[in-house]
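The complex appears here minus one protein chain, its other protein chains still in place.
Going by the order they are written in, the chains are A, B and C; count residues from 1 in each one.
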Amino acid sequence: MDDSTTVKTLKQSVVSFRDARDWKKFHTPKDLAASISIEANELLELFQWKTPQEAQALLDDSTKMQEIRDEIADIVIYCLSASDSMEFDLSEAVAAKLQKNEEKYPVEKAKGNSKKYTEL
Amino acid sequence: MDDSTTVKTLKQSVVSFRDARDWKKFHTPKDLAASISIEANELLELFQWKTPQEAQALLDDSTKMQEIRDEIADIVIYCLSASDSMEFDLSEAVAAKLQKNEEKYPVEKAKGNSKKYTEL
Amino acid sequence: MDDSTTVKTLKQSVVSFRDARDWKKFHTPKDLAASISIEANELLELFQWKTPQEAQALLDDSTKMQEIRDEIADIVIYCLSASDSMEFDLSEAVAAKLQKNEEKYPVEKAKGNSKKYTEL
Partner (left out) sequence: MDDSTTVKTLKQSVVSFRDARDWKKFHTPKDLAASISIEANELLELFQWKTPQEAQALLDDSTKMQEIRDEIADIVIYCLSASDSMEFDLSEAVAAKLQKNEEKYPVEKAKGNSKKYTEL
């Protein structure tokens, strides 16, 4: 679906869901930020105490992979809701941030360089 | 841009940026999860110690609003990178999660109901 | 118990629990950091979508208060385990950090000042 779904279409499906339940009033900027953090940590918990190898192996477990997809979807849902209620264009925000990062991490210096990257 | 940008286009711009720097090797599932949490908390920090009213007022401050957009963009960038490296369709994941939530929070029961919502 | 329990006694009870299960090997610096974040977000989730007044009111609910205590205890347990495995004195670390903060936030400037505080 990613190749035919616009960000606006995705955002509208989130907004419809939210507004049918009259939940926009709960989606304040601070509560959305807290909720993204909460969902991100539910995602992180799936990998808790795992070695990098064990964490990678979860991707071959279809039940775990479903949980991973669900948690990432929750995070994206809140980002889309934030972009609606804070009234900014999410695609533009992503393009602008990538542009900033281009300047901050020029390819010739940053290539394969974890040390540089940790300053992202 | 949101009305003309597909999720795939957005994902490709993130993947191009990442691969030009040979950074895919750092984007392990566990490190992406940790990084989403780190960025979410940089977003949350913008609202730290603020009342809901003070937090809302930040949206009228263009410098703060730029920081908010940048942090949300960072979160979405990592989600797009995760969807690429973990090889799943992000639009499909969002649609599937909204469908689950439809069943979990039927409109008639959930409408305007924060108590129900806190169990999301 | 706080007035008669030393930090060392508390740390030893955590270390005994951990070592009886041979869990020190899981308590790497990075996994402890991730686990503190995960527990902090379980705590934060108890207040999700609540107004400050609703959040405050939870303190009068003995079941919720038990959950709050348990989550804060989990966070402190991981901090004590970290102080053991990373071999530093936690009381000294707290005293040193408060000293730094004294210099960063002199009373005359910081008093009642949320703006200053947000830079903590």
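Assume a residue touches a chain if its C-beta (ideal position, glycine included) is under 8 Å from a C-beta of that chain, and two chains touch if they have at least 3 such contacts.
Predicted model, so just to flag it, every value in this text is computed and none were measured.
Of the options B:A34, B:I72 or B:A110, the residue whose C-beta touches the omitted chain is B:A34.
Annotation for chain C: contacts to the undisplayed chain at residues 1-8, 10-11, 13-14, 17, 20-23, 25-26, 28-31, 33-34, 36-37, 40-41, 43-44, 46-47, 50, 52, 55-56, 58-59, 65, 68-70, 72-77, 79-80, 82-83, 86, 88-98, 100-102, 105, 107, 110-114, 117. By the touch criterion stated above, the residues of chain A touching the omitted chain are 34, 37, 41, 48-52, 114, 117-118. Remark: the residues of chain B touching the chain excluded from display are 26, 31, 34-35, 37-38, 40-42, 44-45, 47-49.
The rule is simple: only the chains that are shown with their structure count from here on.
Inter-chain spacing, taken between the CA centroids of chain B and chain C, is 27 Å. Under the contact definition stated at the top, the residues of chain C that touch 2 or more other chains are 34, 37, 41, 48-49.
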